[in-house]
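If you scroll down you'll find the structure; I have some questions about it.
Missing here: one protein chain of the complex. Every other protein chain is in place.
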């Protein structure tokens, strides 16, 4: 094994990224070194690449980005007991402090001292990545590698869908990026009676349809409120999963949720959102939830079990596969809005 | 419309039943008269027919039994507002008092003053049956009549399965009578990752397999505990749905549930059950639930939505279809253990 | 018994109200006629009196307002079974339809077809009021009459407090009108470790202090965010109960709730509220609930049990007691902001 590896590197506080040889990272007594089989690109990676305001405030270059991946254990520290060489793994990249109230009461996914590998520390767009043992997620070899590389966003979807009752209910999803369409698959798998996808982008609506949404609506043309009412005896959707983060989508979410229903908010907003609390929340008696990350590790158990049981067909979401040297091309491709999930193969072997 | 109708009648406090002409029942201001399309036979009907100890203590002949059915509204009292002639309906046959603490806090399914139509009052093995408007359940005509006739036991299964988390979990079902195998279909529909059926009767195990249980085990031959452990990383089943009411099945339920899991008890027992509370319940930190009837009417909404969305294939359970004059033959057939659900057509038209 | 009674009447679509003799209302087969002992004035009554925009859109004069009261049963229809003459009663004044999904799934408090007695039909500022049997709430004679007259707003408080965990938690209440200060008493009674009251009006803060809030803060002078942080190890409040409906109070609620906490919204807003969903809801992983009315009838059971067990001292909230002829004076008194709960004695006997 060589001392160096190929990695995507954000070298300085400016747009862009390089692919270059860097040192294979050192690992501590409680760490695991993983050879990356497949990594997957997230919208966050595009923010880092383009160096937008959020990135400027959060990222400290040089940084290897990448927080969605799977790989094989190649080495580990002397206090590690739960993995061995050759194990097929992914990881929860939110490293929680383990000591705050949230961590000590089963809410580590909203730990106030969290560090994210691939954002606050070197990540997975590289031949190797270092992960603390506590965050390693061992995988059954039956789970396909390409699915194993997207457990982070799939986990977002599982967490969001399962944050309330779904069985026999009507679920509406506003925003059909990768997490939105994963949520379609998950909602169907866990017994939603109807799943409505609401999305302005035609490519994304097409993927929603391939993921077997009962309806894929274009809010710029379809009367979403009326259609949802017609299909729910005038009541509205039992659950609305907001994945867009756009003011119009959020407005739709509050319009179509039924009395006593829930809105689960995952899509991040960059602008203030204005609501009529009396009409939108109080008289309807709804519940609005902020959803962040994945439950550590309840979501992982549920997600893995669904995958192993082949309850989720996620293929329509994976639109592109590239080698690591083409990372910048992938960024351009993402910007077109035509790609959904792009997989990166740092070790070249698909 | 004639004044009389054909009905199964339990005439006296003795085994057996007659099929005879009786008066079409009168209905009150808040009642609905329903022409029965299909009725379905329950194990309870066999207890009444055979006049066992339970029946002797509960039933006051003469009685028309039958508490699972669907039909068409033909008339109703002057205070009824929610149905009209020709509506396709079924009904919740547990008529709750509406005034006790249970009824007033959303727990009407365990009302302490409940009367059951078909047990405490004349039921549905007849051409017509009278149902209070409050208990009528209107159905979408898309739902097949034979499914509409078995909503009572299907509702038991839906209530039991949804009494805890199922998505991405391992569910074991002990006892594969009709409710047990319905529970297989429901558990699969709402995202169970694995469903194990445990049943001594070969006919029933075959139906369990047709309902797509992942495993159908014979506890007289298979090492159930070991097999469940092997398929759950040594942990045991997340949820065990006990549908048999037999001491051996109950012993199995406690043996195979994992720490922190749940056992939902639906199968009625006739003998005392002995447990080691420390080992069986306390150290494992499990939850044991008594399940009775169907939630009024949460279960009905969920069940209907799943059916309308075609998430449940129940055909393997319906093994026999008879005219009302063959009721006694159906009773004999049930006793063989070869039949599962037997449908009765009181108006002769399948 | 005379044919007529004294009542507060809103005669026409204009500000003000009369006190005049009107006919004692007729009652139907399922209704109960109650002689009003004590009625209590709500902010809603002031809106109706002043004929504001909300009142203009909702109220159809002539109307007898009043929806908080207790009294004695004097007569009832022939289908009524659960009360008898002389029973001491109050009532849930939200008359739900009983037939919609909400009503049939234990969520009648947000029934979409609700009618409110005292708003949509003649209410309790009168010597007699008619209530459907279904909505009558029988009371133990041990419960003081003046407490029995304020069960509607006390129920709002009980519903809000118990909409999430409170035992051993820190609860903050923004807005200390009657429901807000009731919530202080309830939160203390059910084991809140700390209760913070946040209110701009000095009279109301004084009542909050008398109700034994651990802190009564003036947001125009106190650094609420800092003080709450200091008393919660920097985390924030576990639950914030928003009772003010004012944009500043709502801003405070989102500022002081901890990660993973809940905000329960009861205070009605007349203006749009603007939030940064990412920072205010999503990253913090909080839950926001709209709270409406009282759970029918879970809240009533819990509230009555707490009162009967003498767990709630509500005296500081009752600031004024008047005869029915002084209704207009009471309205003026309310406007000063110095009064909290004003009790009306329509039959003159305190």
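In this document, chain identifiers A, B and C correspond to the written order of the chains, with residue numbering beginning at 1 in each.
As a working rule, a residue touches a chain if its C-beta (ideal position, glycine included) is under 8 Å from a C-beta of that chain, and two chains touch if they have at least 3 such contacts.
Small disclaimer: the values here were computed from a predicted structure and weren't measured.
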Can you tell me which of C:160, C:174 or C:194 touches the chain that was removed from the display? C:194
Of the listed residues B:30, B:269 or B:328, which contacts the missing chain in the full complex? B:269
Touching the absent chain in the whole complex: find that residue among B:176, B:215, B:228 or B:291. B:291
Residues in chain B touching the chain absent from view: 101-102, 107, 109-110, 112, 233, 235, 245, 250, 258-260, 265-266, 268-270, 272-278, 281-292
Using the document's contact rule, name the residues of chain C that touch the chain not shown here. 158, 162, 166-170, 189-191, 193-194, 301-306, 308-309, 311
Pick out the residues on chain A that sit against the missing chain. 81-82, 98-99, 101, 104-106, 134, 296-298, 300-301
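Following the convention adopted for this analysis, only the chains that are shown with their structure count from here on.
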Euclidean distance of C-alpha centroids - chain A vs chain C, Å: 43
Would you please write down the residue numbers of chain B that are in contact with two or more other chains? 301
